[in-house]
Structure formats: structure tokens, C-alpha cells
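All protein chains of the complex are present and in place, except for one that has been dropped.
And now, subunit A:
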């Protein structure tokens, strides 16, 4: 089976005051119809990698790769028109800052309905029905009110769920979800992950879940890629996360507060410069 997404040797740099600043340095990933977790500390390059898969990086960024292919399309040569088709229909990106990515002057529900209409044939009525249905699938208690609300009238978690509903509306083959549940309480989070899980297994969707929540990723995903400093440190089966070998991954696991036992001080990670070099 051909993979849904394939990245080989991806480098992304941003212009800095002293020349190019690397953000991603030689990342390779192959994704099938599975749930892949992308974890790593802040600034490690997770979002930039995810955005590269949609070619949604700022024009100032320099992108180089041997292979960058999604759903059969070569992103390195695709025309802007082909990219637009791909983005709307085949790949969805749930952004890390939900409020920022919603249109502030358009009711939330209209934005979902519009995303739905862009890829289904149907009337306005049907689009509205579909949007309301999606809102209830992401566990919005009062879909009719939230449909009509503007983004600033929504709570943080509601905005995040509107964004999820909008990305699910066209029925993508590949969903890149950047911290999709970071503002959600455990009950809603669990339900949304169940919904995503169903989409992966029923519709054969591929999912890249970007998150810094290691326990969550290990519970939910099939495979985990651990990034640090724009590089992949370790790749492991999600179920084996507790047995991770890399000192970076171990450090990440070790500094979490726990509910079952109080800890005076949380250990912080001692970073080894060698992690930025070598294989």
C-alpha cells in the first residue's frame, strides 16, 4: 500500500538576524492509515513539520526535502491550485491557536457549513444540518447557539471544537491535529479522541497528532515520533513509550506532575548538546 504521507530529509529554515535559523533539520517520516503521535518540547519543530505537510509555511521560510508527498501529490512541485484542492478536501489541519484560525467576523457554524459545502454537493439547509451534526459530534451541548455565535463568544474549548468540526467537515484522508485537545477537560478530550479514532478505523483516515502530552499520545496513538531541536530522536510503538530508551524521552516522562503522589519539585531536563548532532 502506498503511504498517505512521506517525508524524507525535510529541512526548514527561517531567516534570522545571523543568517538562516534551522527549525527542522532532516526529518523523515512515513505515514499510513494510522495514528501517529508527534511529540517533543516546545520549539522542537512539530508544528513546522505539520505545516510543511500542507505547504502552509510563511513565504520567508526555506524548505528543502528529498521527498515531500501527501496523498499521491508531490508537494515540492504542486501548483498553488493543486495545493488548494488538496488542502480543502484531502488534508485537514487543526491549528494550535483555534481562535486565531477562525474568522472573527463570521458565525462559527457558517464556517463549518462553508467547509462542508466546499466538498459536498448540497443545499444551504443540508450544510447547516451537517454543521449542527458535527457540532454535536464534538460534544457541544447547545449546537444551535454555538452555530450562531462569533468566535469571541465561545470558551477556549468551544473554539477548539469548532475548529475540529470545521476540519472534519470535508471528510479528509489525512488530518494533522496540532494540540487539538490541549484546552479541553478530560471528559471532552476523551470523547473527541474517540471520534478521531472512529474516523481513522472506519474511514481509513490517517492522523498526525501533534501533542506534548505524552501519556495521552501513548494511550491514543499507534506510533510515536519524538522530536528535539528539529530532529527525530526516537521512533517507537506507542504502547512501548514507558520503555523509551532515549534520555530525552525519559526526561520528558519524568518531569510530569502526578495526581497519585505529590512531588515537592518537578525535575527539569538536563539537555545534552550531543542530541543535536549525530544520528
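The working rule: contacts are C-beta pairs under 8 Å (C-beta built on N, C-alpha and C of every residue); 3 or more make two chains touch, one makes a residue touch a chain; residues count from 1.
The rule is simple: contacts and distances are computed from a predicted model.
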Legend entry - Among "Cytochrome c, mono-and diheme variants", "Glutathione import ATP-binding protein GsiA", "Xanthine dehydrogenase family protein subunit M" or "ArsA family ATPase", the UniProt name of the subunit that does not appear here: "Glutathione import ATP-binding protein GsiA"
Legend entry - Listed residues A:183, A:199, A:238 or A:276, member touching the removed chain: A:183
Legend entry - Residues of subunit A (touch criterion as defined above) contacting the omitted chain: 14, 16-17, 39-44, 47, 58, 96-100, 141, 145, 153, 155-159, 161, 178-179, 182-190, 212, 214-216, 219, 242, 251-253, 255-263, 265-269
